[in-house]
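A single structure is presented below for examination.
For this view, one protein chain was removed and the others were kept in their places.
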Amino acid sequence: MTRFFSTNTSIFIFAFPALFIFTAFVVYPLFPEIVISFQKHNGFSSQGFVGFKNYIEIFSSNSFWKANTNTFIIVLLSTAAGLPISLLLAFLLDSQANGTRRYFKAAGMLPAILSVTVIAQMWMAIYEPQWGLLNSLLRAIGLESLSQEWLTDRGIVIFSVAVAFLWQYIGLNTLLFYTGLKSIPKTYYEAALMDGAGPVKSALMITIPLLQEVIKFVLVISILGSMGMFAHVEVMTGGGPGYFSRTIVYELYYKAFMSSEFGVGSAVAVIYVLQCILITLVLNRFVAREKIEF
Amino acid sequence: MRKNWKTGTALIMSLLLLTACGNSGNTPASEQTNTAPGKEKEVVNQQPVKLKLLTISSDQARQTIMKEYIKANLANELPGIEIEYEETSDVGAKMKVYNASGELPDVFWSGADYATAIINAGNQLNLEQSITDSGFINKFAVKEALKYKDGIYALSSGADAYFTPKIFYHKDIFQANNIEIPTTYDELVQASEKLLEAGIQPIAAPGKGGWAPAFFMIQNMIQIEDPAVAQQLVENKIDFTHPVVKNGLDRVVKLAEMGAFGPGAANVDYGPAKEAFTQNKAAMYMMFSWELADLEANVPDVGIFDWPSAGEKYTPGSAIQFWGSPLAGYAVSAKSKNVEAAVKLAQYLAEQDAKYFTDTGSLVTLDVGATSTPAPLMQANIDAYNEANIKIPSLTVMMDPKTSTEYSNFGSLLMTGDYTSDDFIKDFNDLWLANTYFE
Partner (left out) sequence: MRNRALRIAIRMLLIIIGIFFIFPLYWMLNMSFKSKEEFYVTPFALPKQWIVDNYINAFQSYNFLVYFKNSLIYTAGTLVLILFLGSMLAYCLSRMEWRFSKYALSYISLGLVIPVNVVMIPLFIMIIDLNIQNTYMGLIIPLFAFGLSACVLMLYAFFRSLPKELEEAACIDGCNVYQSYFRIILPIIKPAIATQCVLIFMNVWNEFPLSYILVTKEAFRPLTVGLANFFMEIGVTDWGLIGAAMILSSLPTMIVYASASEQIENALTAGAILK
């Protein structure tokens, strides 16, 4: 029957306008960047083609590899640490009465709806070494030895920024997991209870397998979202000290717009987009495996 | 279930976009548009010339100049010119987009960090001929200071040339801790030690993005040992492996290591650094003299002193670094359709700048026939400027955009205290050798 509706005209009318604007304003502008990535370009004008020189320069620069490591750390933290925490919170939330639930849902979403500028400014105040909340708290409970220069210590800075980033979206992920939990039919649990399974066992045996589609997809989105992390770094540290808290997108921004090496920046952009496409393909293969129906 | 995860995950996807494409709100800008009032005064039959102007609005001084001078006086002094204003704190970013698109404003604020690229692209007009013909050039006290390579590409009040890095201090804090004004670098270190023991942050300076190290600290730490070396560096005759240069870097590192700049100094912005000083949290403040007027008015016990000495070739005040660059000022687009009117506008803008700075007691090189009596500290600063035998331009304005950005970048690491002069030389010297500014 749908075939009856799928005439060339109707497909064209439904698909063309959005696809056209998307192509014109998002995809098409990418092509000049690909060309520029093979040029020596200062952002104002091109100084001619240089072949793969920009790419070679990137791969031999410390800052690019640091940016990759940092991005990897953030991706790893938001998936390996962030998602389990969100999932656990969702379970805890599921066990609670309506009032607590409503409160937590409203609270958890708040960081996600505020602008990154506000969130990043707040975390800067928390991390401030002299009067910041974190160090003040540590001093107050007698753990002064643990206080740090959170945003200027080369070894720590990327974790400090990552925590701020993670924190902003943990409530949101919790909410999404929770919504998934809610839609699992209660009959499954009743059956499990009759078999004598405790809450932990039923969570492991029933809920997580049934939630796996949600989990997989949150995983995909978390990975892509943290790949593109930029604004938190920009506001909190400006990539510093030196290049020690740059992410890949910050590195491309730094090269293209701050140090006026537009060609090099464009090359970083091309690499970044390729990385994202690659990750999406790999994850798609993994995610697209057979789904559990019930 | 299967459907549910799809909607759910799509929701996450769209929400995470908030992160991915999230805003980068700390790139500040302000822009305004309006047209000059008072068109009634125009000569009949004369169509107003419409010009686009892109100016800098990075601080309060700039905003005052815009509001109370440029906009206020336009109708009287330049009848027949109608301006479409755009103000931003990041002119470089804007100009990149305009330059690439070919849509340049008729008149724009030129900065040393991006002007070379616009000049090389042939888009910034050489003003030498037209201001020589009109005689405007004669209003400048130091004409050579306008020259960049073969011509004159920007007109400014010249106030920049009188801005020098100073050390501000709280007289009360010094007195309470029995500290004399340091005349040598070692005394500065001792004073800092004393202050640290007393639980006071010795020095405030903006370290984020390497602001203070790059704009003045490294250079001054070099020239307090031997001004000639700083001069050679500025003239591109030596590089950062020179022993005196290395000593200078070590002086920054030493202060950072002992914590003289306070914890987390490498991430302190311009505003908070100044605030640490005005709120009496830091005893000293290293900054250019452009903050002088404001501090003198608002900090009762403020004093200034010259950079202390670290060698026999320099005594405090004998050599100074000055800020100005021939490329900082108002520039005219070579592509403007109304070049003549645009040049007039650039001249007018430089004059308004000069009026503001004269009114606030600063020195300018552009004579606008105005005078004022400076406040005591301001006068002391002017005297110090006149007494200095050696005046060295700023090192950062002698760098192309890439070099100066990387200079700041690695400079910020010096403020962390666990980055040595050798690290800096290893990281930065090759970049310095590749600097294209002098080509």
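Read from first to last, the chains carry the letters A and B; within each, the first residue is number 1.
Assume contacts are C-beta pairs under 8 Å (C-beta built on N, C-alpha and C of every residue); 3 or more make two chains touch, one makes a residue touch a chain.
Since the structure is predicted, the reported quantities are computational estimates derived from the model, not experimental observations.
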*Report, in label order, the displayed chains that the undisplayed chain touches.*
A, B
*Touching the absent chain in the whole complex: find that residue among A:M109, A:I156 or A:M205.*
A:M109
*Of A:I58, A:L93, A:A203 or A:L219, the residue in touch with the unshown chain*: A:L93
*For the chain that got dropped from the picture, name the residues of subunit A it touches.*
1-7, 10-11, 13-15, 17-19, 21-22, 24-30, 32-33, 89, 92-93, 95-97, 100, 103-111, 113-119, 121-122, 125, 128, 131-133, 136, 167, 171, 176, 179, 182-183, 224, 227-228, 230, 249, 252-253, 256-257, 265-266, 269, 272-273, 276-277, 280
*Residues belonging to subunit B that touch the chain removed from view*: 1-4, 6-11, 13-15, 17-18, 20-33, 57-60, 63, 84, 86, 89, 93-94, 96-97, 100-101, 103, 269-272, 274-275, 279, 281
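Quick note on the criterion: only the chains that are shown with their structure count from here on.
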*Centroid distance [mean C-alpha coordinates] between subunit B and subunit A, Å*: 36
*subunit B residues touching subunit A - in the complex, by the definition given at the top*: 1-2, 4-6, 8-9, 11-13, 15-27, 93, 95-96, 99-100, 114, 117-118, 120-121, 123, 201, 208-210, 262-267, 400-402, 405-406, 409-410, 412-413, 415-416, 418-419
_In the complex with subunit B, residue positions of subunit A that touch it_ = 42-45, 112, 115-117, 120, 127-130, 149-154, 165, 168-169, 172-173, 176, 179-180, 183-184, 210, 213-214, 217-218, 220-222, 224-232, 234-235, 237-243, 254, 257-262, 291-294
